[in-house]
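Of the protein chains in this complex, one is absent; all others appear in place.
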Amino acid sequence: MTTTTTTATQTYREAMRAAIREAMQRDPRVFLMGEDVGRYGGCFAVSKGLLEEFGPERIRDTPLSESAFVGAGIGAAIAGMRPIVEIMTVNFSLLALDQILNNAATLLHMSGGQVPVPLVIRMTTGAGRQLAAQHSHSLEGWYAHVPGLKVLAPGTVDDARWMLAGALADPDPVLLFEHAALYNMEGDPGESPTQPDPWSAVLRRRGEAASVITYGGSLPKCLAAADALEARGVAVDVLDLRSLRPLDDAALLATARRTRRVVVVDEGWRSGSLAAEISARITEQAFYDLDAPVLRVCSAEVPMPYAKHLEEAALPHPDTIVAAVDQVMRDG
Amino acid sequence: MTTTTTTATQTYREAMRAAIREAMQRDPRVFLMGEDVGRYGGCFAVSKGLLEEFGPERIRDTPLSESAFVGAGIGAAIAGMRPIVEIMTVNFSLLALDQILNNAATLLHMSGGQVPVPLVIRMTTGAGRQLAAQHSHSLEGWYAHVPGLKVLAPGTVDDARWMLAGALADPDPVLLFEHAALYNMEGDPGESPTQPDPWSAVLRRRGEAASVITYGGSLPKCLAAADALEARGVAVDVLDLRSLRPLDDAALLATARRTRRVVVVDEGWRSGSLAAEISARITEQAFYDLDAPVLRVCSAEVPMPYAKHLEEAALPHPDTIVAAVDQVMRDG
Amino acid sequence: MTAALTADLVRARYREMLRIRRFEERCVELYSATKIRGFLHLYIGEEAVAVGVMSTLADGDAVVATYREHGHALARGVPADSIMAEMFGKVAGCSRGRGGSMHLFDVGRRFYGGNAIVGGGLPVAVGLALADRMRGEPNVTACFFGEGAVAEGEFRECMNLAALWRLPVLFCCENNLYAMGTALARSEAETDLALKATGYGMAAWSVDGMDVVAVEDAARRAVESIRGGGGPVFLECRTYRFRAHSMYDPELYREKSEVEAWKQRDPLLVLANREEAAGVLDDATVAAIEAAVADEIDTAVAFAEEAAFEPLEELTRFVYSEDGR
Partner (left out) sequence: MTAALTADLVRARYREMLRIRRFEERCVELYSATKIRGFLHLYIGEEAVAVGVMSTLADGDAVVATYREHGHALARGVPADSIMAEMFGKVAGCSRGRGGSMHLFDVGRRFYGGNAIVGGGLPVAVGLALADRMRGEPNVTACFFGEGAVAEGEFRECMNLAALWRLPVLFCCENNLYAMGTALARSEAETDLALKATGYGMAAWSVDGMDVVAVEDAARRAVESIRGGGGPVFLECRTYRFRAHSMYDPELYREKSEVEAWKQRDPLLVLANREEAAGVLDDATVAAIEAAVADEIDTAVAFAEEAAFEPLEELTRFVYSEDGR
């Protein structure tokens, strides 16, 4: 299976492709289904070449019917297959939300434990490419609100390469969010997983001054901010959540209690963001250990504008993250 | 217009009906559209009798096509009508979410201010009637995450009677959430609005011991809890948010700063709940004024079970609210 | 085929329809007695559809139904006691009391619920059929839904997808003329439902849904064609709901006379009046069937009464699988 061994550095896109290929080679129950995953090669070229290798039955192009093919993934999973359903972007997943929330997330419970749904749904998320108000949402925090679903957000090439296997091994529905801005990021995922299972958070940087908690597309921005702070002699923790549901409470509290100052960075709109949940959890459980209120760096509350300067102003950036860290260190 | 003047006490259902009737009598652009609003009389009997009074053009029964008729409401609003679209329950609104989020919430922005959408969408929300996992969601907090939308949650007969006019007067899309458990609640809305506009929170009880912040279907539970506490000599603030987006920050902070101890009560699932946003906001802005961490009383993170004892155990109750207040008073 | 309807089969079908009828009549009493709560949607008047179609399915076939599914569950062989216990909210229920009337499940019988979102079960049915198809299993998935669901985008997407991929799905549309209070003509521009299937290149036919023999014949043809690889079939069963939509329906939208007229075509009467039934359903036989059915239901109610409630500590079970993490 030389096709699946990874040679030194590759892109996030290539890593995700290698993960899908490996899963399909290892388990005949696995198939990929979605719009243009086959002949077109995938709208972000993730599945490019897989049609030739696995054929149209297992690399299954679908009509533009998000509700039907996501629901079909649920049914196929119930019947014992291991579908990977690709939704081009999270914006379009709204058309399949009834199936995801009313079926995938509830069937196990409604049936008293009889109907697990071992389905993996992959979709891109996030802004930054001037795609405006209908193609730039970050709704992974929304999905993380729903009991019955699990939500992963690979933010490194390593996780792009190795998280999928964990998602497919899980007996319940797992949503995998790939930030479109990460596809060209390069890294070396190595020959085997180096990280713990997908469900635990990982400390990507270690420092004592403050904790920066983030995930997915915001991780590189936070690492850049950490570098900038480092250059000024300020060392911070950068905690990569990786799993948005379940959240790794232990890791959240550990970093918060150690540095006593926390900044949460999340590309979602600020009000009702996942960052709010993290802030609330830390405050509930570590209030007396904090020297300052948990701060949030999120997107401006605006449907994403097209113009580059406006879009950039709406999103978190290393400098706004640095500013928030300076702020949280001044506080208290 | 004697039909619209209210005689002493009436139910929340009757108050909402009077509000719709009044709006339709006053403005020919207003019409009600949704599943079974006409011949059936409304799935919760809110619109009962209106078909006879206004006819099938203005009390418009629709097919089971949530996406089409909600989107049609958007188009009609853009063209100058003032539609009130009724979605039977929030669970079914998922089928119309693409229209609500990708169109209603974005058209004004995408068009650079040219296309306001003066649409009102009414829907029921909440659990408590043993309707199980596909009919018991409380997703108003989700909608409150979306820039471009406004979200109201009448929790009293008074607000059921008078909030709709404010929603219809607003140039932007307003979602009105009616908790199904409130329809038979009785009260006297009076002859004219006594409360401020719908966008500001109202203190329903005043006390110094702690602040209970809530809205909609949880309001009566919080008032019952306040009574129980009162009986023990503990007087608390009960703040009724009324508007979930925009949130009345000034009112949140005022009560938090005065009592220094806050409990947020919200029927939504705990993780990613609106309660999390309120906790985060208060912590961010009033951290040093708090004597204890903000506590949340939410629903258990489970798709709602049918069995009565399990459903009750999953929901907030006066006693769990009282327990949380006792807790927040012990803390710190 | 009708020839194949022996005296035994006449009795069997009559008994099956009567089971559903009496079971639901008892449910109404138990609802008034507040033993059963939530929404309760009665199938009374439509029994011939579930009984006729189920009698053509094999054990390996799958079934997806709606919130009006007591009849489908009973006809599929889900034990009456586990259904009754479910409606009582007991742990012995077929969904452990988590689902209630709208969410009956029995995976052992490939009975996949019990879906309370109109049209929401169709994509799942398409997926069950896709899995069978990809694995080369000879199974058929029977998906039941009302004519109101035809207006939902999900229905239309699924018809196309199943036809496009030639999946083994029997789309069984129970056309009882109303979706809550909305008559078909106020819901569909084209009220000939079978005609719609042509827009998806799908075989379709309509049948008298009050005649269990006619339903069974039509369904058998459909299932054979599907199993033979002929692709999905749309079967419209013309039927009628004798009772209110649910327990809270004042029925403002239809005339009592219309209901009475349809009651003249009660599926029990229609079967009894068929020639194959001549002499088969004499008073003694019917009385015996009634007695057996009453027995079964009494036992089910007793079972449900005695069954235990799930302990509160179990509240958050079945949100995630226990073999998961």
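Lettered A, B and C in written order, each chain numbered from 1.
Quick note on the criterion: a contact is a pair of C-beta atoms (placed from the backbone, for glycine too) under 8 Å apart; a residue touches a chain by one contact, two chains touch by 3 or more.
Keep in mind it's a predicted model, so treat the numbers as computed, not measured.
Across the whole complex, the hidden chain's contacts among the shown chains comprise A, B, C. Touching the missing chain, out of B:23, B:70 or B:275, is residue B:70. Counting the whole complex, the residues of subunit A in touch with the unshown chain are 35-36, 38-41, 43, 61, 63-68, 91-92, 95, 129-135, 300-303, 305-310, 313-314. Contacts to the hidden chain, counted on subunit C, fall at residues 151-157, 160, 163-164, 186-190, 195-196, 198-202.
The chain not displayed touches subunit B at residues 31, 57, 62-63, 65, 67-81, 83, 98-99, 102-103, 107-116, 147-148, 150, 170-172, 197, 199.
Assume only the chains that are shown with their structure count from here on.
Subunit A and subunit C have Cα centroids lying 40 Å from one another.
Separating the centre of subunit B from that of subunit C, both taken as means of CA atoms, is a distance of 36 Å. With each centre defined as the average position of its C-alpha atoms, the distance from subunit A to subunit B rounds to 31 Å. Each of the following residues of subunit A touches two or more other chains: 98, 102, 109-110, 147-148.
Counting partner chains per residue, subunit C has residues 95, 97-99, 103, 115, 117, 120, 153-154, 319 touching two or more of them.
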